[in-house]
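Other chains of the complex are left out, but the ones given are in their true place.
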Amino acid sequence: MYSEKVMQHFATPQNVGVIEDADGVGEVGNPVCGDMMTFYIKVNNGKIEDVKYQTFGCVAAIAVSSQVSELVKGKTLEEAKSLTKGVVAEALGGLPKQKMHCSNLGADALARAIHDYETRTHGQHPCPHRENQTAGCTQGCCDTGEIS
Amino acid sequence: MNKVIYMDNNATTRVAPQVIREMLPVLETWYGNPSSMHGFGGAVGKRLDQARKQVADLLQADPGEIVFTSGGTESDNTAILAALASQPHKRHIVTTRVEHPAVLSLVKDLEERGYTVTWLGVDRKGHLNPDAVRKAVRKDTAIVSVMAANNETGVLFPIDKIAAITREKDVLLHTDAVQIMGKLPFSVQDIPVDFLSLSSHKIHGPKGVGALYVRKGVRFKPFIIGGHQEHGRRAGTENIPGIVGLGKACQLAARHLDEETIRVGKLRDRLEEGLLSSIDHSQLNGDQNNRLPNTTSIAFEFVEGEAILLLMNELGICASSGSACTSGSLEPSHVLRAMGIPFTYAHGSIRFSLSRYTTDQEVDTVIRELPPIIARLRELSPFC
(Lines give C-alpha, C1' and ligand atoms only; values in the text may rest on other atoms or scores of the structure.)
Protein backbone atom coordinates (compact mmCIF):
# COMPACT_ATOMS: atom_id res chain seq x y z
CA MET A 1 0.00 0.00 0.00
CA TYR A 2 2.83 2.42 0.84
CA SER A 3 5.92 3.28 -1.20
CA GLU A 4 9.33 2.22 -0.01
CA LYS A 5 10.20 5.81 0.76
CA VAL A 6 7.16 6.14 3.02
CA MET A 7 8.07 2.96 4.86
CA GLN A 8 11.65 4.12 5.23
CA HIS A 9 10.60 7.41 6.81
CA PHE A 10 8.10 5.60 8.96
CA ALA A 11 10.64 3.09 10.21
CA THR A 12 13.31 5.72 10.90
CA PRO A 13 11.67 9.11 11.16
CA GLN A 14 14.13 12.02 11.01
CA ASN A 15 14.18 15.13 13.21
CA VAL A 16 11.62 13.88 15.71
CA GLY A 17 11.12 15.92 18.85
CA VAL A 18 10.51 19.31 20.38
CA ILE A 19 12.57 22.52 20.16
CA GLU A 20 12.17 24.02 23.61
CA ASP A 21 13.10 27.58 22.58
CA ALA A 22 11.51 27.40 19.14
CA ASP A 23 11.06 30.62 17.17
CA GLY A 24 7.83 29.30 15.69
CA VAL A 25 5.39 26.55 16.56
CA GLY A 26 2.61 25.33 14.31
CA GLU A 27 -0.03 22.83 15.20
CA VAL A 28 -2.71 21.31 13.00
CA GLY A 29 -5.42 18.80 13.66
CA ASN A 30 -7.02 16.91 10.87
CA PRO A 31 -10.78 17.09 11.13
CA VAL A 32 -11.22 14.09 8.83
CA CYS A 33 -9.32 11.61 10.89
CA GLY A 34 -8.61 13.34 14.20
CA ASP A 35 -4.86 13.19 13.75
CA MET A 36 -2.49 15.89 15.05
CA MET A 37 0.87 17.31 14.06
CA THR A 38 3.08 19.97 15.65
CA PHE A 39 6.09 21.57 13.94
CA TYR A 40 8.83 23.55 15.70
CA ILE A 41 11.28 25.77 13.84
CA LYS A 42 14.41 27.64 14.77
CA VAL A 43 15.11 30.52 12.38
CA ASN A 44 18.43 32.19 11.80
CA ASN A 45 19.14 34.77 9.13
CA GLY A 46 15.92 34.03 7.30
CA LYS A 47 16.79 30.36 7.18
CA ILE A 48 15.27 27.40 8.94
CA GLU A 49 18.23 26.34 10.99
CA ASP A 50 16.49 23.56 12.83
CA VAL A 51 13.15 21.82 12.57
CA LYS A 52 11.45 19.21 14.73
CA TYR A 53 7.94 17.82 14.98
CA GLN A 54 5.59 15.49 16.77
CA THR A 55 2.90 13.50 15.07
CA PHE A 56 -0.12 11.64 16.29
CA GLY A 57 -1.24 10.05 13.10
CA CYS A 58 -1.16 7.29 10.63
CA VAL A 59 1.85 5.93 8.85
CA ALA A 60 1.45 8.46 6.06
CA ALA A 61 1.30 11.33 8.52
CA ILE A 62 4.49 10.19 10.23
CA ALA A 63 6.30 9.80 6.94
CA VAL A 64 5.02 13.17 5.75
CA SER A 65 6.31 14.98 8.82
CA SER A 66 9.70 13.35 8.51
CA GLN A 67 9.84 14.18 4.80
CA VAL A 68 8.81 17.81 5.36
CA SER A 69 11.46 18.25 8.02
CA GLU A 70 14.14 17.00 5.65
CA LEU A 71 12.90 19.12 2.78
CA VAL A 72 12.97 22.42 4.65
CA LYS A 73 15.94 22.10 6.95
CA GLY A 74 18.47 24.76 5.94
CA LYS A 75 16.07 26.35 3.45
CA THR A 76 15.04 30.01 3.50
CA LEU A 77 11.60 30.85 4.84
CA GLU A 78 10.53 31.81 1.34
CA GLU A 79 11.62 28.46 -0.03
CA ALA A 80 9.91 26.68 2.84
CA LYS A 81 6.69 28.59 2.25
CA SER A 82 6.50 27.38 -1.31
CA LEU A 83 6.40 23.78 -0.14
CA THR A 84 3.16 22.19 -1.26
CA LYS A 85 1.50 18.93 -0.38
CA GLY A 86 2.12 17.79 -3.96
CA VAL A 87 5.86 18.26 -3.54
CA VAL A 88 5.79 16.32 -0.28
CA ALA A 89 3.79 13.47 -1.75
CA GLU A 90 6.07 13.32 -4.75
CA ALA A 91 9.19 13.23 -2.58
CA LEU A 92 7.62 10.28 -0.80
CA GLY A 93 7.17 8.36 -4.03
CA GLY A 94 3.43 8.94 -3.93
CA LEU A 95 0.70 8.31 -1.38
CA PRO A 96 -2.41 6.17 -1.64
CA LYS A 97 -5.41 8.19 -2.79
CA GLN A 98 -7.26 8.04 0.52
CA LYS A 99 -4.06 9.22 2.26
CA MET A 100 -3.36 12.30 0.15
CA HIS A 101 -4.94 14.51 2.78
CA CYS A 102 -2.30 13.39 5.27
CA SER A 103 0.30 15.25 3.23
CA ASN A 104 -1.66 18.47 3.85
CA LEU A 105 -1.01 17.99 7.48
CA GLY A 106 2.77 18.39 7.04
CA ALA A 107 2.73 21.42 4.77
CA ASP A 108 0.05 23.08 6.91
CA ALA A 109 1.80 22.53 10.23
CA LEU A 110 5.02 23.92 8.81
CA ALA A 111 3.22 26.91 7.31
CA ARG A 112 1.70 27.59 10.69
CA ALA A 113 5.07 27.40 12.39
CA ILE A 114 6.43 29.97 9.91
CA HIS A 115 3.33 32.08 10.38
CA ASP A 116 3.85 31.94 14.13
CA TYR A 117 7.47 33.01 13.73
CA GLU A 118 6.51 35.91 11.50
CA THR A 119 3.76 37.05 13.84
CA ARG A 120 6.17 36.93 16.75
CA THR A 121 8.92 38.84 15.02
CA HIS A 122 6.94 41.36 12.97
CA GLY A 123 3.80 41.55 15.03
CA GLN A 124 1.75 41.77 11.87
CA HIS A 125 3.09 39.25 9.44
CA PRO A 126 3.01 39.84 5.70
CA CYS A 127 -0.03 37.80 4.90
CA PRO A 128 -0.49 37.11 1.23
CA HIS A 129 -4.24 37.21 1.68
CA ARG A 130 -4.44 40.74 3.09
CA GLU A 131 -5.21 43.77 0.99
CA ASN A 132 -3.18 45.80 3.50
CA GLN A 133 -1.81 45.06 6.90
CA THR A 134 -4.79 46.42 8.78
CA ALA A 135 -7.48 44.62 6.87
CA GLY A 136 -8.54 41.12 7.83
CA CYS A 137 -7.37 38.06 6.01
CA THR A 138 -9.59 37.72 2.95
CA GLN A 139 -9.30 33.96 3.23
CA GLY A 140 -10.15 34.08 6.88
CA CYS A 141 -7.23 31.85 7.57
CA CYS A 142 -5.65 33.67 10.46
CA ASP A 143 -8.91 34.31 12.18
CA THR A 144 -10.15 30.78 11.95
CA GLY A 145 -6.76 29.23 12.44
CA GLU A 146 -6.95 27.61 9.02
CA ILE A 147 -4.10 28.15 6.64
CA SER A 148 -4.96 27.21 3.14
CA MET B 1 7.79 -13.52 4.62
CA ASN B 2 9.04 -14.89 7.92
CA LYS B 3 7.00 -16.74 10.47
CA VAL B 4 3.68 -15.08 10.98
CA ILE B 5 1.98 -14.63 14.34
CA TYR B 6 -1.61 -14.47 13.24
CA MET B 7 -3.86 -12.69 15.72
CA ASP B 8 -6.43 -11.44 13.24
CA ASN B 9 -8.87 -14.33 13.34
CA ASN B 10 -11.95 -12.10 13.48
CA ALA B 11 -10.93 -10.86 10.03
CA THR B 12 -10.39 -14.32 8.62
CA THR B 13 -8.98 -17.64 9.74
CA ARG B 14 -6.59 -20.27 8.59
CA VAL B 15 -8.42 -23.02 6.71
CA ALA B 16 -8.20 -26.21 8.77
CA PRO B 17 -6.17 -28.93 7.02
CA GLN B 18 -9.06 -31.36 7.57
CA VAL B 19 -11.31 -28.94 5.70
CA ILE B 20 -8.99 -28.77 2.72
CA ARG B 21 -8.74 -32.55 2.73
CA GLU B 22 -12.52 -32.72 2.48
CA MET B 23 -12.66 -30.17 -0.33
CA LEU B 24 -10.09 -31.73 -2.61
CA PRO B 25 -12.18 -34.65 -3.89
CA VAL B 26 -14.98 -32.33 -4.98
CA LEU B 27 -12.49 -30.04 -6.66
CA GLU B 28 -10.51 -32.75 -8.37
CA THR B 29 -12.87 -35.60 -9.10
CA TRP B 30 -16.48 -34.99 -8.19
CA TYR B 31 -16.97 -31.89 -10.23
CA GLY B 32 -20.53 -32.70 -11.38
CA ASN B 33 -23.48 -30.36 -11.05
CA PRO B 34 -25.83 -31.56 -8.31
CA SER B 35 -28.81 -30.41 -10.38
CA SER B 36 -27.89 -32.83 -13.18
CA MET B 37 -29.93 -35.95 -13.84
CA HIS B 38 -26.95 -38.26 -14.05
CA GLY B 39 -25.42 -40.16 -11.18
CA PHE B 40 -22.20 -38.23 -11.49
CA GLY B 41 -24.06 -35.07 -10.53
CA GLY B 42 -26.14 -36.98 -7.99
CA ALA B 43 -23.02 -38.08 -6.15
CA VAL B 44 -22.21 -34.43 -5.65
CA GLY B 45 -25.72 -33.81 -4.38
CA LYS B 46 -25.08 -36.29 -1.55
CA ARG B 47 -22.10 -34.28 -0.42
CA LEU B 48 -24.22 -31.16 -0.50
CA ASP B 49 -26.80 -32.86 1.74
CA GLN B 50 -24.12 -33.96 4.13
CA ALA B 51 -22.70 -30.46 4.43
CA ARG B 52 -26.18 -29.08 5.04
CA LYS B 53 -26.60 -31.53 7.89
CA GLN B 54 -23.22 -30.57 9.36
CA VAL B 55 -24.13 -26.89 9.37
CA ALA B 56 -27.58 -27.62 10.80
CA ASP B 57 -26.06 -29.72 13.56
CA LEU B 58 -23.83 -26.89 14.75
CA LEU B 59 -26.96 -24.77 15.26
CA GLN B 60 -29.26 -27.59 16.35
CA ALA B 61 -31.36 -26.73 13.32
CA ASP B 62 -33.04 -28.86 10.70
CA PRO B 63 -31.07 -29.29 7.45
CA GLY B 64 -34.10 -27.93 5.59
CA GLU B 65 -33.61 -24.64 7.40
CA ILE B 66 -30.12 -24.04 5.98
CA VAL B 67 -29.57 -22.01 2.80
CA PHE B 68 -26.03 -21.79 1.46
CA THR B 69 -24.80 -18.38 0.36
CA SER B 70 -21.56 -16.76 -0.77
CA GLY B 71 -20.71 -15.54 2.74
CA GLY B 72 -21.76 -13.60 5.78
CA THR B 73 -22.51 -10.44 3.83
CA GLU B 74 -24.87 -12.16 1.41
CA SER B 75 -26.56 -13.94 4.33
CA ASP B 76 -27.11 -10.63 6.12
CA ASN B 77 -28.43 -8.93 2.99
CA THR B 78 -30.70 -11.88 2.20
CA ALA B 79 -32.26 -12.08 5.65
CA ILE B 80 -33.13 -8.42 5.88
CA LEU B 81 -34.37 -8.09 2.32
CA ALA B 82 -36.40 -11.31 2.61
CA ALA B 83 -38.13 -9.98 5.72
CA LEU B 84 -38.96 -6.75 3.93
CA ALA B 85 -40.08 -8.42 0.69
CA SER B 86 -42.36 -10.87 2.47
CA GLN B 87 -44.06 -8.14 4.53
CA PRO B 88 -44.30 -5.24 2.08
CA HIS B 89 -46.66 -3.27 4.32
CA LYS B 90 -44.13 -3.14 7.17
CA ARG B 91 -41.52 -0.47 6.62
CA HIS B 92 -39.69 -0.14 9.92
CA ILE B 93 -36.36 -1.75 10.80
CA VAL B 94 -34.67 -2.01 14.18
CA THR B 95 -30.92 -2.52 14.34
CA THR B 96 -27.86 -1.26 16.24
CA ARG B 97 -25.17 1.29 15.52
CA VAL B 98 -22.46 -1.31 15.97
CA GLU B 99 -23.46 -3.87 13.36
CA HIS B 100 -21.01 -5.05 10.75
CA PRO B 101 -21.17 -3.02 7.50
CA ALA B 102 -22.98 -5.99 5.92
CA VAL B 103 -26.02 -4.97 7.99
CA LEU B 104 -25.18 -1.33 8.70
CA SER B 105 -24.60 -0.17 5.13
CA LEU B 106 -27.56 -2.13 3.83
CA VAL B 107 -29.90 -0.62 6.41
CA LYS B 108 -28.52 2.87 5.72
CA ASP B 109 -29.26 2.27 2.06
CA LEU B 110 -32.79 1.14 2.92
CA GLU B 111 -33.23 4.24 5.06
CA GLU B 112 -32.38 6.35 2.02
CA ARG B 113 -34.88 4.36 0.01
CA GLY B 114 -37.65 5.33 2.41
CA TYR B 115 -37.68 2.74 5.19
CA THR B 116 -37.75 4.00 8.76
CA VAL B 117 -34.96 2.79 11.01
CA THR B 118 -34.47 2.80 14.75
CA TRP B 119 -30.74 2.74 15.47
CA LEU B 120 -30.03 1.31 18.90
CA GLY B 121 -26.99 2.55 20.78
CA VAL B 122 -24.70 0.76 23.21
CA ASP B 123 -23.20 1.85 26.49
CA ARG B 124 -19.56 2.59 27.25
CA LYS B 125 -18.87 -1.13 27.75
CA GLY B 126 -20.46 -1.97 24.43
CA HIS B 127 -23.62 -3.45 25.89
CA LEU B 128 -27.03 -3.29 24.33
CA ASN B 129 -30.00 -3.02 26.64
CA PRO B 130 -32.73 -5.43 25.53
CA ASP B 131 -35.36 -3.02 26.81
CA ALA B 132 -34.31 -0.68 24.03
CA VAL B 133 -35.50 -3.32 21.58
CA ARG B 134 -38.82 -3.58 23.36
CA LYS B 135 -39.28 0.16 23.13
CA ALA B 136 -38.22 0.34 19.51
CA VAL B 137 -40.50 -2.35 18.10
CA ARG B 138 -43.65 -1.03 16.47
CA LYS B 139 -46.67 -2.43 14.67
CA ASP B 140 -44.95 -1.88 11.34
CA THR B 141 -41.57 -3.30 12.32
CA ALA B 142 -40.57 -5.77 9.61
CA ILE B 143 -37.40 -7.02 11.23
CA VAL B 144 -35.07 -6.63 14.18
CA SER B 145 -31.45 -7.31 13.23
CA VAL B 146 -28.97 -7.55 16.10
CA MET B 147 -25.60 -9.24 15.98
CA ALA B 148 -24.82 -12.04 18.42
CA ALA B 149 -21.27 -10.87 19.09
CA ASN B 150 -19.46 -7.78 17.96
CA ASN B 151 -16.54 -8.32 15.61
CA GLU B 152 -14.40 -5.49 17.00
CA THR B 153 -14.80 -5.87 20.74
CA GLY B 154 -16.18 -9.39 21.02
CA VAL B 155 -18.97 -8.07 23.28
CA LEU B 156 -22.01 -10.36 23.31
CA PHE B 157 -25.53 -9.12 22.80
CA PRO B 158 -28.49 -10.52 24.76
CA ILE B 159 -30.04 -12.33 21.82
CA ASP B 160 -31.96 -14.66 24.11
CA LYS B 161 -33.75 -11.75 25.76
CA ILE B 162 -34.26 -9.99 22.45
CA ALA B 163 -35.70 -13.17 20.94
CA ALA B 164 -38.17 -13.40 23.81
CA ILE B 165 -39.29 -9.86 23.02
CA THR B 166 -39.59 -10.33 19.26
CA ARG B 167 -41.51 -13.56 19.85
CA GLU B 168 -43.88 -11.84 22.18
CA LYS B 169 -44.36 -8.95 19.78
CA ASP B 170 -44.51 -11.25 16.75
CA VAL B 171 -41.70 -9.54 14.87
CA LEU B 172 -39.02 -11.29 12.83
CA LEU B 173 -35.54 -11.45 14.35
CA HIS B 174 -32.28 -11.79 12.45
CA THR B 175 -28.96 -12.28 14.14
CA ASP B 176 -25.57 -11.87 12.51
CA ALA B 177 -23.85 -14.78 14.24
CA VAL B 178 -20.74 -14.63 12.08
CA GLN B 179 -18.44 -13.97 15.02
CA ILE B 180 -19.99 -16.18 17.67
CA MET B 181 -19.93 -19.36 15.62
CA GLY B 182 -17.29 -21.80 16.74
CA LYS B 183 -16.39 -19.60 19.71
CA LEU B 184 -19.44 -20.08 21.92
CA PRO B 185 -22.40 -22.42 21.58
CA PHE B 186 -25.49 -21.09 19.84
CA SER B 187 -28.60 -23.17 19.44
CA VAL B 188 -31.63 -22.01 17.51
CA GLN B 189 -33.66 -24.30 19.75
CA ASP B 190 -32.69 -22.33 22.83
CA ILE B 191 -32.77 -18.96 21.14
CA PRO B 192 -35.66 -18.70 18.71
CA VAL B 193 -34.23 -16.38 16.07
CA ASP B 194 -35.91 -16.43 12.66
CA PHE B 195 -32.78 -15.79 10.58
CA LEU B 196 -29.14 -16.35 11.45
CA SER B 197 -26.09 -15.55 9.32
CA LEU B 198 -22.80 -17.37 9.46
CA SER B 199 -19.63 -17.26 7.40
CA SER B 200 -17.25 -20.09 6.62
CA HIS B 201 -13.95 -18.20 6.60
CA LYS B 202 -14.40 -17.09 10.18
CA ILE B 203 -14.49 -20.67 11.44
CA HIS B 204 -11.50 -22.18 9.63
CA GLY B 205 -13.46 -22.87 6.47
CA PRO B 206 -12.79 -21.45 3.00
CA LYS B 207 -13.67 -17.91 1.94
CA GLY B 208 -16.63 -17.16 -0.32
CA VAL B 209 -19.25 -19.33 1.32
CA GLY B 210 -21.66 -18.94 4.19
CA ALA B 211 -25.09 -19.96 5.27
CA LEU B 212 -28.36 -18.45 6.28
CA TYR B 213 -30.57 -20.23 8.76
CA VAL B 214 -34.25 -19.58 8.00
CA ARG B 215 -36.63 -20.92 10.62
CA LYS B 216 -39.17 -23.36 9.24
CA GLY B 217 -42.43 -21.61 8.49
CA VAL B 218 -40.89 -18.16 8.13
CA ARG B 219 -41.83 -16.63 4.83
CA PHE B 220 -38.94 -16.12 2.51
CA LYS B 221 -38.09 -14.45 -0.75
CA PRO B 222 -34.83 -15.23 -2.54
CA PHE B 223 -32.27 -12.48 -2.93
CA ILE B 224 -30.37 -13.97 -5.87
CA ILE B 225 -32.95 -15.06 -8.45
CA GLY B 226 -32.55 -17.68 -11.17
CA GLY B 227 -32.46 -21.48 -11.09
CA HIS B 228 -34.11 -23.73 -8.51
CA GLN B 229 -31.04 -24.41 -6.37
CA GLU B 230 -31.32 -24.47 -2.57
CA HIS B 231 -35.00 -25.41 -2.87
CA GLY B 232 -35.69 -22.22 -4.73
CA ARG B 233 -34.20 -20.06 -2.02
CA ARG B 234 -30.86 -19.13 -3.56
CA ALA B 235 -30.18 -19.38 -7.28
CA GLY B 236 -26.84 -20.17 -8.89
CA THR B 237 -24.80 -23.32 -9.23
CA GLU B 238 -23.78 -24.30 -5.72
CA ASN B 239 -20.22 -23.60 -4.58
CA ILE B 240 -19.69 -27.28 -3.86
CA PRO B 241 -16.07 -27.20 -2.68
CA GLY B 242 -16.86 -24.21 -0.50
CA ILE B 243 -20.01 -25.78 0.91
CA VAL B 244 -18.28 -29.07 1.63
CA GLY B 245 -15.52 -27.12 3.34
CA LEU B 246 -18.03 -25.12 5.39
CA GLY B 247 -19.77 -28.33 6.43
CA LYS B 248 -16.52 -29.82 7.66
CA ALA B 249 -15.57 -26.56 9.38
CA CYS B 250 -18.89 -26.63 11.27
CA GLN B 251 -18.30 -30.20 12.34
CA LEU B 252 -14.84 -29.30 13.61
CA ALA B 253 -16.16 -26.16 15.31
CA ALA B 254 -18.63 -28.25 17.28
CA ARG B 255 -15.92 -30.70 18.25
CA HIS B 256 -13.43 -28.09 19.37
CA LEU B 257 -15.91 -25.83 21.06
CA ASP B 258 -15.44 -26.66 24.74
CA GLU B 259 -11.77 -27.37 24.78
CA GLU B 260 -10.82 -24.44 22.62
CA THR B 261 -13.10 -21.94 24.28
CA ILE B 262 -11.28 -22.56 27.52
CA ARG B 263 -7.75 -22.77 26.19
CA VAL B 264 -8.11 -19.83 23.81
CA GLY B 265 -9.87 -17.82 26.51
CA LYS B 266 -6.94 -18.30 28.86
CA LEU B 267 -4.46 -17.31 26.18
CA ARG B 268 -6.47 -14.19 25.40
CA ASP B 269 -6.63 -13.28 29.09
CA ARG B 270 -2.90 -13.70 29.47
CA LEU B 271 -2.24 -11.55 26.41
CA GLU B 272 -4.60 -8.87 27.63
CA GLU B 273 -3.22 -8.75 31.16
CA GLY B 274 0.32 -8.81 29.85
CA LEU B 275 -0.25 -5.80 27.62
CA LEU B 276 -2.42 -3.76 29.97
CA SER B 277 -0.01 -4.22 32.85
CA SER B 278 3.16 -3.37 30.94
CA ILE B 279 1.87 -0.45 28.88
CA ASP B 280 0.73 2.74 30.60
CA HIS B 281 -2.26 4.60 29.29
CA SER B 282 -3.78 1.52 27.81
CA GLN B 283 -7.28 0.25 28.41
CA LEU B 284 -9.65 -2.44 27.34
CA ASN B 285 -12.42 -1.51 24.91
CA GLY B 286 -15.66 -3.18 25.88
CA ASP B 287 -16.75 -5.28 28.80
CA GLN B 288 -14.24 -7.70 30.23
CA ASN B 289 -16.92 -10.29 30.90
CA ASN B 290 -19.66 -11.15 28.50
CA ARG B 291 -17.60 -11.38 25.37
CA LEU B 292 -16.04 -13.83 22.94
CA PRO B 293 -13.19 -15.83 24.43
CA ASN B 294 -10.83 -15.09 21.56
CA THR B 295 -11.07 -11.31 21.20
CA THR B 296 -9.49 -8.37 22.96
CA SER B 297 -9.57 -4.78 21.79
CA ILE B 298 -7.03 -2.61 23.55
CA ALA B 299 -6.65 1.14 23.25
CA PHE B 300 -3.17 2.62 23.51
CA GLU B 301 -3.55 6.30 24.18
CA PHE B 302 -1.60 8.91 22.17
CA VAL B 303 -0.66 6.64 19.29
CA GLU B 304 -2.33 5.68 16.07
CA GLY B 305 -3.52 2.21 15.19
CA GLU B 306 -2.15 2.00 11.69
CA ALA B 307 1.33 2.91 12.83
CA ILE B 308 1.19 0.21 15.52
CA LEU B 309 -0.01 -2.35 12.98
CA LEU B 310 2.80 -1.62 10.59
CA LEU B 311 5.50 -1.86 13.23
CA MET B 312 3.97 -5.12 14.45
CA ASN B 313 3.83 -6.26 10.87
CA GLU B 314 7.59 -5.91 10.57
CA LEU B 315 7.83 -8.53 13.28
CA GLY B 316 5.30 -10.73 11.52
CA ILE B 317 2.55 -10.00 14.04
CA CYS B 318 -0.86 -9.66 12.39
CA ALA B 319 -3.70 -7.86 14.13
CA SER B 320 -6.14 -5.20 13.15
CA SER B 321 -7.54 -1.80 13.99
CA GLY B 322 -11.26 -1.64 13.43
CA SER B 323 -12.73 -4.29 11.22
CA ALA B 324 -10.81 -5.57 8.26
CA CYS B 325 -13.15 -4.18 5.73
CA THR B 326 -13.09 -0.67 7.10
CA SER B 327 -9.36 -0.53 7.52
CA GLY B 328 -8.03 1.70 4.83
CA SER B 329 -10.78 4.14 5.63
CA LEU B 330 -9.80 7.10 7.76
CA GLU B 331 -12.43 7.40 10.40
CA PRO B 332 -11.98 5.61 13.68
CA SER B 333 -14.17 2.58 14.10
CA HIS B 334 -17.91 3.22 14.21
CA VAL B 335 -18.14 0.66 16.99
CA LEU B 336 -15.73 2.45 19.32
CA ARG B 337 -17.35 5.79 18.50
CA ALA B 338 -20.78 4.38 19.33
CA MET B 339 -19.37 3.28 22.69
CA GLY B 340 -18.20 6.82 23.35
CA ILE B 341 -14.50 5.98 23.51
CA PRO B 342 -12.58 9.29 23.35
CA PHE B 343 -10.74 9.76 20.12
CA THR B 344 -7.23 9.70 21.55
CA TYR B 345 -8.05 6.17 22.65
CA ALA B 346 -10.18 5.09 19.71
CA HIS B 347 -7.41 5.97 17.28
CA GLY B 348 -4.90 3.78 19.02
CA SER B 349 -7.06 0.71 19.34
CA ILE B 350 -5.85 -2.68 18.27
CA ARG B 351 -7.91 -5.81 18.07
CA PHE B 352 -6.17 -9.09 18.77
CA SER B 353 -8.27 -12.10 17.83
CA LEU B 354 -6.93 -15.55 18.61
CA SER B 355 -7.87 -18.99 17.37
CA ARG B 356 -7.33 -22.61 18.17
CA TYR B 357 -4.05 -22.38 16.28
CA THR B 358 -2.67 -19.65 18.55
CA THR B 359 0.19 -20.86 20.75
CA ASP B 360 1.58 -19.87 24.13
CA GLN B 361 4.82 -18.81 22.50
CA GLU B 362 3.01 -16.47 20.17
CA VAL B 363 1.32 -14.77 23.09
CA ASP B 364 4.70 -14.44 24.83
CA THR B 365 6.19 -12.82 21.76
CA VAL B 366 3.45 -10.24 21.47
CA ILE B 367 3.63 -9.40 25.17
CA ARG B 368 7.36 -8.88 24.75
CA GLU B 369 7.36 -6.97 21.47
CA LEU B 370 4.47 -4.58 21.81
CA PRO B 371 5.65 -2.32 24.68
CA PRO B 372 8.74 -1.04 22.82
CA ILE B 373 6.63 -0.42 19.72
CA ILE B 374 4.18 1.73 21.66
CA ALA B 375 7.03 3.53 23.43
CA ARG B 376 8.73 4.31 20.14
CA LEU B 377 5.55 5.74 18.63
CA ARG B 378 4.81 7.76 21.72
CA GLU B 379 8.13 9.50 21.32
CA LEU B 380 6.68 10.96 18.15
CA SER B 381 3.41 11.95 19.69
CA PRO B 382 2.57 15.58 20.47
CA PHE B 383 0.30 14.35 23.26
CA CYS B 384 3.08 12.83 25.33
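Letters A and B name the chains as they come in the text, with residue numbers starting at 1 for each one.
Methods note: contacts are C-beta pairs under 8 Å (C-beta built on N, C-alpha and C of every residue); 3 or more make two chains touch, one makes a residue touch a chain.
Small disclaimer: the values here were computed from a predicted structure and weren't measured.
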item	value
Formula for the entire assembly, written in the chain labels shown	A x1, B x2
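Here, only the chains that are shown with their structure count from here on.
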item	value
Distance between chain centroids, defined by C-alpha means - chain A, chain B (Å)	42
List of chain A residues in touch with chain B within their complex	1, 7, 10-11, 13, 16-17, 27, 32-38, 54-59, 61-62, 98, 101
List of chain B residues in touch with chain A within their complex	302-304, 306-307, 310, 314, 328-332, 343-344, 347, 379-384
